[in-house]
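Note that one protein chain of the assembly has been removed; the remaining protein chains are unaltered in position.
Think of it as A, B and C in the order they're written, each chain with its own count starting at 1.
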Amino acid sequence: MAGPENINLAILGAGRIGRVHARAISGNDRAVLAAVSDPIQAAADDVALHFGATARTVDDIIADPAIDAVVICTPTDLHADQIEQCARAGKAIFCEKPIDLDADRVRDCLKVVADCDASLMVGFNRRFDPHFMALKAAILDGRIGKPEMAIITSRDPGAPPADYIKRSGGIFRDMMIHDFDMAVFLMGELPESVMATGSVLTDPEIATLGDFDSATAILRWADGRQVSISNSRRAVYGYDQRIEVHGSDGMVAAQNEHPINIEVATSTGYERPPLHDFFMTRYVAAYANEIDAFIASMTQSVSSVPTGEDGLNALLIADAALDSARAGKSITIAS
Amino acid sequence: MAGPENINLAILGAGRIGRVHARAISGNDRAVLAAVSDPIQAAADDVALHFGATARTVDDIIADPAIDAVVICTPTDLHADQIEQCARAGKAIFCEKPIDLDADRVRDCLKVVADCDASLMVGFNRRFDPHFMALKAAILDGRIGKPEMAIITSRDPGAPPADYIKRSGGIFRDMMIHDFDMAVFLMGELPESVMATGSVLTDPEIATLGDFDSATAILRWADGRQVSISNSRRAVYGYDQRIEVHGSDGMVAAQNEHPINIEVATSTGYERPPLHDFFMTRYVAAYANEIDAFIASMTQSVSSVPTGEDGLNALLIADAALDSARAGKSITIAS
Amino acid sequence: MAGPENINLAILGAGRIGRVHARAISGNDRAVLAAVSDPIQAAADDVALHFGATARTVDDIIADPAIDAVVICTPTDLHADQIEQCARAGKAIFCEKPIDLDADRVRDCLKVVADCDASLMVGFNRRFDPHFMALKAAILDGRIGKPEMAIITSRDPGAPPADYIKRSGGIFRDMMIHDFDMAVFLMGELPESVMATGSVLTDPEIATLGDFDSATAILRWADGRQVSISNSRRAVYGYDQRIEVHGSDGMVAAQNEHPINIEVATSTGYERPPLHDFFMTRYVAAYANEIDAFIASMTQSVSSVPTGEDGLNALLIADAALDSARAGKSITIAS
Partner (left out) sequence: MAGPENINLAILGAGRIGRVHARAISGNDRAVLAAVSDPIQAAADDVALHFGATARTVDDIIADPAIDAVVICTPTDLHADQIEQCARAGKAIFCEKPIDLDADRVRDCLKVVADCDASLMVGFNRRFDPHFMALKAAILDGRIGKPEMAIITSRDPGAPPADYIKRSGGIFRDMMIHDFDMAVFLMGELPESVMATGSVLTDPEIATLGDFDSATAILRWADGRQVSISNSRRAVYGYDQRIEVHGSDGMVAAQNEHPINIEVATSTGYERPPLHDFFMTRYVAAYANEIDAFIASMTQSVSSVPTGEDGLNALLIADAALDSARAGKSITIAS
C-alpha cells in the first residue's frame, strides 16, 4: 500500500518498454505502481500481477485524482494527445521520445503543457547512463576545460523491422536524434547548423522505404565548435555506443560497456566477447536512473529534464539534418 | 500469492546480505518470499514490508510445511545448527558460507544433511559472477586446453572491523577461502598441498588479533599443476578481483569490472575512476544469479552447487594454508 | 663501401626528417647512404660523419651516375623542381609530401616523371605505420567484409609556428591531407565528394593567418560509403592518431600507441601516462618501414607506392574540402 509519502504512478502501454519502467518503479522506495493500461488486456494484466498494480483504461487512469504521475509508453502517434490529456488532468508526465514526429504538433503540445503548468519529462534515456553521466560530470567539473569538439558513434546491432521504419520518421528522427540530444546536453547549448549525409549500405529494402541506414553529420555551433556523429543500423559485434568530448584542457571518452569482461589468449591472439546485443540490456541502469530522476523531480521539487523543449530541439536538429542530407549543403537549425 | 507452481522461500537473518537475497527472490518469476526472521524485529518487519513477506520466528518458519526452502543469512555460529534443523524439516537449504569454522563440525553437519537426504547449497557467490562464469565456460569449451596454472588476486578495499576479524577464523578461512573454492572450481579437482605465507602490512592491530592482513599461497595438484593466490585487506583503488587461468592451449583472464567506464585525458595522462568500493556492489549480478541457481535446483531438479562438500573442501585448504604459514613448509591437504 | 648488390642513396636536406631517413637507410642491409646535401654545410657534414656519407651539392649528386636514388627532404617549394631534375637524371625518387601545394604544378611534375619513365614514391608515412598496416591487412584479408564507413581522428599536440602555417597551405592541405590519403588507401578508391567545416578554437593568431585549427570533414563515395575525419591542432594528452573502419562483416580499429605502458591505481582511480608528444617519435617505425619499402621497390622491382598520383589525389580532396568549408556545401572532388 502506498503511504502518504508515496507517489502513485500509472503506466500507459504494457509493452517492452512499459515493463522496463514497471520494474524501475517497483525498485524505487518512494514510488508505487498503482495502475497500468494496455489495449491488449493480457499484457496489462500480466504487468499488474507482477508489480501489484491494477489494470485499467487510459481514461479511467487519467480521471483518477489518486494517480499522481503517468508514464507514457504507447505508440508514438498517441504521445502528444495523451500528454495533453494528462497535462489537463494535472498529472506529472513522463513520455517516451518522441513527443511527435512533426515539430509543429510538438510545439502545440508543449503550449498545452505550459498553459496547464504541467511537468513533462522526455525519455532521452542516454542522459541517465552511468558512463555518460560521469562523462557529463567530468565536463561540469572542468576537467577538460571548455568542451569544443566531440565524436559520437551509435551503431545498432541490426535494423528494426520495415513496419517500424515506416513509422519512425527516418534515421535522423528515430536514431540520430539521441545523438543530437547528447550533443546539446554535452556542449550546453544549441548548434547553429548541420551538414549531413545518408545512404543505404546494409539493406536495399531500407531505400525502398525512403530511409537511410548509414548516416554521418557535423553539427556546428555559432562559435565554431564542431561535433561529428556517425550512425549505422548494423554492428555485428553488438550495440556500439561511444562518445568522446574534446575540450580546451583535455578529453573525456566513454567507451563501450563490455558485459562479459574476459579475454582469451591463444596462438591467434586475444579475444573478448561481443558487446550487448540489445539496447535494453545496454541501458538497463539508464532506464532505472531515468525513472528515479522522474520520481525525484516530484518528491524533491527539482525540474524534470530532459524537458519537452529538449525533445523539440532534438527534433528540429533532426529535421535540419534530413534537409542537409537531401540538399547537400549546410542547413541552419530552426529555433 | 504463490500459485502451485511457485517456490515459497524464507530468509533467516534480515541483515545486509539477507536483504540482497530478498531482492533476488522478488526478481525471480518462480519464487515467492513468504517469510523472514530476525532477532531485531524492526529489521524483519522492514524486509517483510518491502517484499511482501511475513515476519516470523525461526522455529515457526522451520515448522511450517508451506515453506519449501530456507536461505540462511544468520551469524556464522548459528549456521550448522540451523542447517541441521532445516534438513530434518525437509527444507531445501541455501546457507551463506561458511557452514562452520571447524572442519569436524562441518563434517557432522553434512552427515545430518546426507542422512536426511536434504539439499544444501553453500554461498560461494563468486562462482555466479558473470565474468567468472564466462571464464569457467571458456575452460569447459576447451578454449585454453587443459587448465594448468592460475593466478588469483583478491584485494579488499579495507579491513573489516576488529570484532569481525576476531570471529572470522582469520584471513585464510574468511577471505582466501573464496579463492581456494575458485581454484578447485576452475582446476576441476582438489589440490594436493599448499604453501603459504602471511604477514601484517596494513594495520598492526590485526597482528594483536592473531591474524594476517596480507597473504600469498601456492596450491599444487598431484600432477604438478600450480595456482598462486595473493590477498590483501587493503586496496585503495577499490575492490580488486582478478583471475587468470593458463592452459595447454592458451590463457583466459577475467579483469576487474570498472563500474564507470570513462577515461579523462589531460596533459598529465589518462585517468579512469576507481573500481567498486564494496563487494556487494561488485557482485550484485552474482548474488542474483546465485539465488536463481538455488531456485532452479528445486524447480528443475538440478543439483545444487556449490555443495556442502565444496564448503568443507575450501575450509580444509584454508586450514592447511594456515598451518603452512605457521610452519614455513608445504602442507598436505586433508580429505 | 657498397657492393654491386647495394643501392646508393643520397639525401637532399639534412634537417630533422633527413636525419630520420639517414638512420633508416643505415639500418637497411641493401642500402648505402652515399651522399647528403644541405645549404647549411654543418648539417650536411654532421649527417655525413655519423652515417658514413659524403656531403655534396644537389647538382653534383644528381649528376653522379653512381647515385641510384634520391630522398628529397628539402622545403616544399623545392620539391617539384628537384623531382623533375632527378627524374631526368634517371634516379629513383622518394619525396616527402607534398609534391607541391598547387595541383596544376603537381600535374606538370607528374607528367615529367611519366615522360622520363621515372619511379616516384611520395612520403605518406602513415601507410607504413605497423598498426595501420595491420589494419589495412585485416581489410585485405576480408576480416570485416567490404569497408563501408570509417572514423579517422588526428589531433596534434600543438600548432606549428606561424611561419610554418603561412607556407603550409592550411590545415586541409597540410594536416588532414594525411587522413584523406588514409581514407583512399583504406576504402580502395577515390571519394566522390566532401563536406567540411573549419574553425579556430585554440589560438586566434591562426585566424589572422587565414587558417583553421579545428576541422571536421565527411567524405562520400559514389556508392554511398562515408568516412568522417576530425582534426585539431591541439591535444594536450599527446599525439592522437586513431582510425576505425566499419565493414559489412565487422570493424577494425587502430588505437593510439601508448609509449609507456604502465598504470598507477590510487584512491582517485587509475592513471596512464600521456601519448607520444611528437609525430617523429610516434611514427619512428613507419619512417623505417617507408624507406625499406622504397629500397624494396628498387631491389625487388615492386611498384613504389604511395605514387605521385596518390599525392595528387590527396591534394585534390584537400582543395575540395577547403572549398566546402568556405561554401558550406558539398563539393565534388576533381579528378
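Throughout what follows, contacts are C-beta pairs under 8 Å (C-beta built on N, C-alpha and C of every residue); 3 or more make two chains touch, one makes a residue touch a chain.
Everything quoted here is computed from the prediction, not taken from an experiment.
**Student:** Which listed residue (B:F94, B:F124 or B:Y237) would be found touching the missing chain in the intact complex?
**Tutor:** Hidden-chain contact among the options goes to B:Y237.
**Student:** For the chain left out of this view, which of B:D46, B:D60, B:E148 or B:E309 touches it?
**Tutor:** Residue touching the chain left out of view: B:E148.
**Student:** Return the single residue from C:V20, C:I83, C:A150 or C:A254 that touches the missing chain.
**Tutor:** Considering all chains, including the one not shown, the answer is C:A254.
**Student:** Which residue, B:N8, B:T76, B:Q226 or B:T307, contacts the hidden chain when the whole complex is considered?
**Tutor:** Touches the omitted chain: B:Q226.
**Student:** Of C:G15, C:G90, C:G158 or C:P273, which sits in contact with the chain we cannot see?
**Tutor:** In the complete complex, the chain left out is touched by residue C:P273.
**Student:** In the full complex, which bits of subunit A touch the chain not displayed? Write them out.
**Tutor:** Looking at subunit A, the ones touching the missing chain are residues 236-237, 265-274.
**Student:** Counting contacts across the full complex, list the positions on subunit C that touch the omitted chain.
**Tutor:** 26, 29, 50, 52, 130-131, 134-135, 138, 143-144, 249-257, 259-267, 273
**Student:** Of the residues in subunit B, which ones touch the absent chain?
**Tutor:** Against the left-out chain, subunit B lists 148-149, 151, 153, 155, 193, 195, 197, 199-202, 214-218, 220, 223-226, 228, 230, 232, 234-237, 240, 246, 248-251, 328-330.
The criterion applied here is as follows: only the chains that are shown with their structure count from here on.
**Student:** Going by the average position of its CA atoms, which chain sits the greatest distance from subunit C?
**Tutor:** Between subunit C and every other chain, the largest centroid distance is to B.
**Student:** Over half shared numbers or under half: where do the identical copies subunit A and subunit C land at their interface, same or different?
**Tutor:** same
**Student:** Determine the centre-to-centre distance between subunit B and subunit C, using the mean Cα coordinates as centres, and give it in whole Å.
**Tutor:** The computed centroid separation for subunit B versus subunit C comes out at 57 Å.
**Student:** Let me have the rounded angstrom distance from the C-alpha centre of subunit A over to the C-alpha centre of subunit B, please.
**Tutor:** Using C-alpha averages as centres, the distance is 39 Å.
**Student:** Can you check how far apart subunit A and subunit C are, centre to centre, with Cα atoms defining each centre and the answer in Å?
**Tutor:** Subunit A and subunit C have C-alpha centres separated by 42 Å.
**Student:** What parts of subunit C, by residue number, touch at least two of the other chains?
**Tutor:** 236-237 - these are the residues of subunit C that touch more than one other chain.
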